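The chains shown are only part of the set, and none of them has been moved.
To keep things simple, chains are lettered A and B as they appear, and every chain counts its residues starting from 1.
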Amino acid sequence: MSSYTENKDDLLKRLRRIEGQVRGIQRMIEEDQYCVDVLVQIAAVRAALYKVGFNILQNHAHGCVMKAIRAEEEAGDQAIDELLDVIFRFTK
Amino acid sequence: MSSYTENKDDLLKRLRRIEGQVRGIQRMIEEDQYCVDVLVQIAAVRAALYKVGFNILQNHAHGCVMKAIRAEEEAGDQAIDELLDVIFRFTK
């Protein structure tokens, strides 16, 4: 079960836009556009992916993690460790 | 003119793989897969984009920036400022 079910449509719309932006970067490179302009676009896609991830993360923390903590001691500790682990992987 | 002309094919191949990964994340969300698995995939795509950008950045610094610095005082200072600006935008 996932905690993002409610805003699934919004997430999918954003990811389709990101897919289009990645194709746009390919076109820029094929057309030999200026390095800095390509880099600015790559930074924009990374920022957009960050926002999508942050949204999923928030829902996960308020959904799955809270449920696990309320269920039992050990499951809660595991959920917290998993949460911190994925956040630090994500913010690197 | 761009400084990445030599490894254009490699960059395009990597960006096509990234495009496929973004489609993969859409599928994961459609199938309601576990939040943490989706987040790990988003982190992987961000890391792959970072590597593509870093490659372009290195070529840019050794190519365009050095050329501008050798050309004249003012162009060199501008190229350095633009380089630092895009790096910090990129590493955010």
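Worth pointing out:
The rule is simple: a contact is a pair of C-beta atoms (placed from the backbone, for glycine too) under 8 Å apart; a residue touches a chain by one contact, two chains touch by 3 or more.
What you see is a predicted model, and the numbers here were worked out from it, not measured in a lab.
Oligomeric state of the entire complex in this file, given as copies of the one sequence with 2 shown: 4.
Criterion: only the chains that are shown with their structure count from here on.
Against chain A, in their complex, chain B makes its touches with residues 1-5, 8, 11-12, 15-16, 18-19, 22-23, 25-26, 29-30, 32-36, 38-40, 42-43, 45-47, 49-50, 52-53, 56-57, 59-60, 63-64, 82, 86, 89-90, 92.
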